[in-house]
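As you look at this complex, bear in mind that one protein chain is not there, while each of the others sits in place.
On to chain A.
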Amino acid sequence: MAKLYAQTVPPPDLNKNTEWFMYPGVWTTYIFIIFFTWLTVLSVFGCTPGMAWTIVNLTHFAVTYYFFHWKKGTPFAEDQGIYNRLTWWEQIDNGKQLTDNRKFLTVLPVVLYLIASHTTDYQHPMLFFNTLAVIVLVIAKFPNMHKVRIFGINSGH
């Protein structure tokens, strides 16, 4: 295989918590991690492929909801806490809405939902949990939900 090189001029993003997402290879790595998790779940639990996709979908929901939409601030003290009230989703791309990164991350849960529900043949109760996961994730990524805290959940610290 010929050596593939990626070339890019990274846009200036001062937020060290999110600037790593603007580099080449991030989307591919994300998709690979999900795929390998599915393989791992299949081999560890020995369940049907559909069940494995459901488990991956729900784990993906829990992990991405926690890290993208619940945890606020950055793991660095040097930015002096200016992002302490913003979740990771609100920080990426400097807060600009509807960028390529955001569109990719919004489409991904939907694709996972379609795969999970198709491979389980749309049976209950998996369908219910998958639908719940995709609704919550996609609504959380709408531009209108920028900095919105429903019922004050997760607003203070």
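FYI, a residue touches a chain if its C-beta (ideal position, glycine included) is under 8 Å from a C-beta of that chain, and two chains touch if they have at least 3 such contacts; residues count from 1.
Operating definition for what follows: contacts and distances are computed from a predicted model.
A.B. asks: Quick one: find the hidden chain's UniProt protein name among "serine C-palmitoyltransferase", "Phospholipid-transporting ATPase", "Succinate--CoA ligase [ADP/GDP-forming] subunit alpha, mitochondrial" or "AP-3 complex subunit delta".
C.D. replies: When "serine C-palmitoyltransferase", "Phospholipid-transporting ATPase", "Succinate--CoA ligase [ADP/GDP-forming] subunit alpha, mitochondrial" or "AP-3 complex subunit delta" are compared with UniProt, the left-out chain turns out to be "serine C-palmitoyltransferase".
A.B. asks: Of A:76, A:128 or A:142, which sits in contact with the chain we cannot see?
C.D. replies: A:76
A.B. asks: State which residues belonging to chain A touch the missing partner chain.
C.D. replies: 3-12, 14, 16, 19-20, 23-26, 28-29, 32-33, 71, 73-78, 80, 157
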